[in-house]
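Only one protein chain is missing; all other protein chains are in place.
Just so it is clear, A, B and C label the chains in written order, and each chain counts residues from 1 on its own.
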């Protein structure tokens, strides 16, 4: 279920647990992997792609060195030029992190309608 | 004004701009620096310290290699065992990132009243 | 063959390729994974473990966003309290990075003989 990853030394900090912003990086890996799995880059040409507009994150638990985590991603809302995704990180069955992320599709820095084939890649449940 | 930092290669990604989660790391540097400046660690003994409970972030602009950024921090709300801070990142006069972060003070994993001397360190405008 | 990993945005920099030190992080992941695969942490109790003493690295090629890389690890030399490993990173069949890393086993900051069960974990070809 979801995108799996291992926690390595680089992900932890002197507090002995995963450094807080790294959970947000793990979610980005999971989003990118959705594209890679379909032999696609998370962009449509050099000048257009998704950018993160906002993140609303809750840190509910913690992970340590060696943990296997899984990241799930679902679409909360689809608009013409943006998407809201909900991403959750689990340590075994325990939810340790949850965020809503708003992604805008931009071309040369301006909002653009999301191309159909990219919408299809994100057509997961 | 605020905490100053330079954008290095490590902070950027293949999109040519700062990788989105790094703005959140920059805010953590600024919070920690408030403590370091007063010869204090951002914790009170090995087993107690502030942990991030939630982040509500808006990505309003972007920074590139070599940019000098400044991070401002103010207290939005003080509670007995937690704090809400507002942190903003500026590129010259332009606001490029803003977040609210809720920090809880914990000891051995449990909520604890924030010690007075730590509250004082955060007594900035 | 070896430890597989994907290149994500966080691994790249504004030059469009993987940031140079990240190849060295990829090698650390591969070393740690050898231990994790055997349900072991890369240390033997809180106060003892391997530390990196030296690295001699050659950057022979480059990787980009989305690449699948593999890291191979072999023991070049075994001593009582240290090891020299050779680690190579391949992009498909192409060698893009190679390093020799000397690891010392330390306990409370002092050199210590490597415990037999840890030597056995590293008994790969």
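The rule is simple: a contact is a pair of C-beta atoms (placed from the backbone, for glycine too) under 8 Å apart; a residue touches a chain by one contact, two chains touch by 3 or more.
Note that this is a predicted model, so its numbers are computed, not measured.
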State which residues belonging to chain B touch the missing partner chain. 6, 8-10, 25, 28-29, 32-33, 36, 41-42, 65-66
Please give every residue of chain C in contact with the chain that is not shown. 15, 20-22, 24-25, 28, 43, 49, 51-59
Hidden partner interface residues of chain A, rising order: 9-10, 12-17, 19, 21, 64-65
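Basically, only the chains that are shown with their structure count from here on.
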For chain A and chain C, let me know how many angstrom lie between their CA-based centres, rounded off. 27
Please report how many Å separate the Cα centroid of chain A from that of chain B, as a whole number. 22
Each of the following residues of chain A touches two or more other chains, namely 25, 28
